[in-house]
Every structure is written in structure tokens, then in C-alpha cells.
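Up next is chain A:
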Amino acid sequence: MKQFLVFVKKEFLHIWRDSRTLFILIWMPVVQIVLYGFALTNEVKNSKIAILDESQDEATTVIIDRIDASRYFQVIKHLHSYKEIEATFRQGKVRMVIVFPQGFRNDLLHTHHAQIQLIADATDPNTANTLTNYASSIINDYQETLDRDLKLPYRINAQVRMLYNPELKGAYNFVPGVMALVLMLVCAMMTSMAIVREKEMGTMEVILVSPLKPFRIIIAKTIPYLLVSMLNIASILLLSVYALDVPIAGNLSLLLGESILFTITSLSIGILISNSVKTQQAAMFTSMMSLFLPTLLFSGFLFPVENMPIALQIISNIVPAKWYYIIVKQVMIKGLGIQYVWKETLILVGMTAGLLAISIRNFKIRLE
Partner candidate 1 sequence: MQEQKVITANQLTKVFGNFTAVDRISFEVDKGEIFGFLGANGAGKTTAMRMLCGLLLPSSGQATVAGFDVYRQNEQIKRNIGYMSQKFSLYEDLTVRENIRFYAGIYGLSDEQIKLKTKSLLGQLHLEKQEKTLVRDLPLGWKQKLAFSIAIVHDPAIVFLDEPTGGVDPLARKEFWGMIYETSAKGITIFVTTHYMDEAEYCNRVSIMVDGKIEALDSPARLMKTYGADSMDGVFLKLARKATRVGE
Partner candidate 2 sequence: MEHAIIVEHIEKNYRSKKTGVQALKDISFTVNAGEIFGLIGPDGAGKTSLFRILTTLLLADKGKASVDGFDVQDNYKEIRCRVGYMPGRFSLYPDLSVEENLEFFASIFNTTIQENYELIKDIYVQIEPFKKRKAGQLSGGMKQKLALCCALIHKPSVLFLDEPTTGVDAVSRKEFWEMLHRLKDQGITILVSTSYMDEAGLCDRVALIQKGELLTVNTPKGIIAEFKGPLWAVKAKEMFRLLDAISSDPQVESCYPFGQYHHVVFKVRGGEEGKLRQIFQAGHFNEVEVHPIEANIEDCFMSLMKD
């Protein structure tokens, strides 16, 4: 047992003394969260828009005020004629133009039917979509208040409610994604590199010719990264809750338990990779290609998997991160309990057991 503990201690020393790696390990998750939270966002804020208000009545004024007041829009120009619209877009100054036709209020009151035109610059279709949606929902809100005032019955309203994330904050989506990514990277890549480094340095030869069981070598190599991962999870969760206002709606212990499970999954992949490569560079590259990229692409946090062709959807099923991402969303954001994630958990457990079995069996007790 002492053998084993000494080995674990040695591994910690290696990590501690390699300041570059340490820096990445500790700071990377923090940086990612900060970046995603404050800088990179697929939310659209303060988009510059222009208004062509041909009515200029009470109704249009109220709507325009509301739009300008929202944090999504910034009205920078009032146009005076239709002809200016194209020129304004050409100049690239605005992403959207809202057009209120003449007699807007009148139409609304008397025919219960009025039109507003939203013209968006769709060269970035996603943003255009988002902007028109934002605008529509503001307009709908107004419509509702009108309805209340006028007390008119039989109005069919499309109510849009955004569940769990009414403000449509991007953070709710990417925090689980970042957790999956960071764990996968830290555990798999770092672990595989740590094991292979021993091979590269030549010390693996010496350790093998000792009473130390190879099994214990692997476990000793993985424990430090297990602990570092826990640290990372803690820091991500703390940042999410206190800096980004993403609450932990569900059971914290369940969340941590699932995270530990996923950590072990990633560690097993790391061990598997280390069995088949000879240099740290190869370990890093393999981890990047076979783990980081698939996690980024197929876990669902950047791109919805349901929108992908069937073949890719099937592939996404073997990416462990996908299942973890679902679990975290269910537990952390939706606040659901184990009864809703048992399927995904079971899948992860199965994957982990399989991977561990293979990687430990394949661990080479000789050099060839």
C-alpha cells in the first residue's frame, strides 16, 4: 500500500512542478467559463437597428420605446422613406429595420389587424432569426397589453414561454458543455500524456522491473487527475452560480456523483490511448482528434444533434460526452432527479466498465 501511495505522491509532484501544465489545468476551465460567459456568446445584444415609422402615432411610439429599451436592440436611426432602407443595409450599419406602415393604430383598433414589417440582414441567418424572434416577442407582449386594455375576447394569442431559461441565457447551455469538455480534456488527454511520458523518459522500464503491479501504476497515475477534475468541477460550478447566475436547480450530490462517473469514463479513455501511443505528442494529438473534437461537435452543446443527418446522430451515441451533457442539463438546469437520467447514467456506467476492462487488460507489462 505504501508503494502505491508513494507513487501517487510522485504523480502529484510531477504535476505540481510542471508549471505550464498546472497553469492550463487550473486556469483553463476558468478561462473557458469567463470567455463563454462574457465574451463569446451566441446571444445577440445591442444590435443596431433602424426604424421607419410612417405612422408616428401612440401605438408605434410605445412599441418603438419598448424595443429601444430592451437590451437586445439599439435604435440608431430613424428613416424617412422606404428608399433609405436598402442604402442603410448596404452601409452595414444596421442588422434590422422595423417598418410601421401608415395608419398603424387605426388599423389595429378598427380592423384588429395591423402589420409590422421586420426586415433583417440575413447574411448571418442565425442572428437574423434571433433578432426577428426577439422583436416579434416584444411586439406580442405589446399586443397582449393592448388586449388587456381593450378587453376584447376571442383573441388567439401565441404565447411563448421559455422554460427554465426565460431570459434565453446562453450560459444555461454552455456550462454543461464546458463541464463535459473540460473533464474530457483534463482526464483523458492529461492522463494519457502522463502515462506515456513515463514511457518516453525511459523510467517505465525501471518501474516495470519492480514488485509494483502494473495495475497500481495506472491507478496511481489517474488519481491526481481525478482530484484535479473535482477541483475543476467545483470551480466551474462556483463561477456558474455566482458569476453567471446559473443556478443548480437539482440535487448537488447527484450532479457531483454523475460528474465523478464521467471523470472515470474519461480517465479510462486516457488509459486506452496511452496503451497505443509511444510519444506524448501522439497522445495529445490522438486525444484532440478522437475526444476533444467529437465532444465539441457531437455532445450537443454547440450544435443540436437532432438537426444532424441520421448517420451522424448514430455516431454521436458513442461519444460519452453526449450522455453526460444530457445528464447535467437535466439535473443542473432542469432540476430533475435520478429517475429521469437513469438511462443515460446506465449507458455511461456501461461505457466506463467496458473501457476500463479493455484498457487495463491491454496495459503492457512488457516493452514490445
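If you want to know what made the cut, all candidates are chains of the complex that A comes from, given by their letters.
Everything that follows uses one rule, which is that a contact is a pair of C-beta atoms (placed from the backbone, for glycine too) under 8 Å apart; a residue touches a chain by one contact, two chains touch by 3 or more; residues count from 1.
Model, not experiment: these values are computed from the prediction.
S.K.: Which numbered chain among 1 or 2 touches chain A in this complex, counting any copy?
M.R.: 2
S.K.: What residues on chain A touch candidate 2, complex-wise?
M.R.: Residues 2-3, 6-7, 10, 13-14, 17-18, 201-203, 205-212, 366-368.
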